[in-house]
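Taking it in order: structure first as structure tokens, then the write-up.
Here's a slice of the assembly, chains where they normally sit.
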Amino acid sequence: MRKKINIAVVGGYDCSKKYYKIAHALGQLIAQEGWVLVCGGRSGVMEAAAKGAKEKGGLTVGILPSFDGKDANLYIDVKIPTGLGYARNIFVVRAADIIVAVDGKYGTLSEIAFAFNEEKTVIGIDTWDIPGVIKVKTPKEVVAKIKKKLGIRK
Amino acid sequence: MRKKINIAVVGGYDCSKKYYKIAHALGQLIAQEGWVLVCGGRSGVMEAAAKGAKEKGGLTVGILPSFDGKDANLYIDVKIPTGLGYARNIFVVRAADIIVAVDGKYGTLSEIAFAFNEEKTVIGIDTWDIPGVIKVKTPKEVVAKIKKKLGIRK
Amino acid sequence: MRKKINIAVVGGYDCSKKYYKIAHALGQLIAQEGWVLVCGGRSGVMEAAAKGAKEKGGLTVGILPSFDGKDANLYIDVKIPTGLGYARNIFVVRAADIIVAVDGKYGTLSEIAFAFNEEKTVIGIDTWDIPGVIKVKTPKEVVAKIKKKLGIRK
């Protein structure tokens, strides 16, 4: 059985149309590659990515701040309520093979920092300017970087 | 979009053939109902349930003790590594709408106790004799109890 | 520098006068031995033990369910708010060299189970009848059992 690859898309629960659109396209591409979309399960960038993934038949996982999962957006297949509040960010990172940050505020910063603590790769579109983040401009470039990192040819 | 129902199957990572067989049949039934199988992702009862679910085309989630997910059994679709050791039991419980305990030792006991802390339903087959556990004998009875609890008719 | 010994007293946040009195006496003895009292920081058995410990000049630590520590009883020196709800029980156990359970409901059961997961000693006064719990009747006997376990002579 082939291990499924988990890609986390992280970013603010409140985002501009521009970043909603980018995250949405990214979610579509992730699903098209057969990767599982992992996210924090809420609105904004998380919702956009999950919506995109579902439109392309992907699987979406939301690791949620709440105890009961009622904070999940409509596009989450697998709800993992944690009751941890923002501390759930750590488990989003731990569940991901690679993390993609789109825009984002302090929550996203904590995810980037935590990813580097755990020696994971972070790809960023217009996110915090932290040493180590692989900066790209488009969802397509994100996918190319993920493939390179995972050693996938095509 | 209809909310997916998550059923956790909990029990020892080391179990007899008898309980492996029971958990396997239970996993099959869970998948046939269209429910997501949530478990601790390891061997024994967890593996048996996940194997059964996969045979029937179900979706399986493993909330793992390790940081890296290498402890997952072969039948886990979505790996959620936590790095928490046994403390991940809490998140198995939080991720579940209903918990089913099959046999089990102290890890299972912690899951039963924690489920009652969080006011969740626990159905048990030959597990700890703790007040509140709904005792049944077969996987079929488990499904009937789950349906009753969730208010599902047929 | 000599390592401080941490003793956790666990039990319900709601307890009868009988168990309040027992936990209070236990807290006093723990402080008199120079041990740190660790608890869940709330009312009932936790408060009684912390009150006793403070009366004898001991140090008290409360590992709290809340984010902000406002749920602490008046006798907690060091507040460790976790924001975890009942899941903080795990960290009470992890912070303790030895766990003492007095009476208690499902929260206490989760602590006993979790202690055995982590191969720690549990001493119990009128608590859950779980294999492995060292049953005693009085706070003095608790102290004698702790000393024996830790290899302390007098």
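A, B and C label the chains in the order they appear, each numbered from 1.
Quick note on the criterion: a residue touches a chain if its C-beta (ideal position, glycine included) is under 8 Å from a C-beta of that chain, and two chains touch if they have at least 3 such contacts.
In this text, all values refer to a predicted model and were calculated from it rather than measured experimentally.
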| item | value |
| --- | --- |
| Full complex, copies of the single sequence (shown: 3) | 4 |
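By definition in this document, only the chains that are shown with their structure count from here on.
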| item | value |
| --- | --- |
| Computed distance of Cα centres, chain B from chain A, in Å | 27 |
| Chain B, residues touching no fewer than two other chains | 94, 118 |
| Of chain B, residues touching chain C in the complex | 85-87, 89-90, 94, 106-107, 109-110, 112-114, 116-118, 130, 132 |
| Chain A - residues contacting chain C, complex | 67, 83-85, 87 |
| Contact footprint of chain B on chain A as seen in their complex | 1, 3-4, 6, 36, 59, 61, 63, 67, 74-75, 77-83, 91, 94-95, 118 |
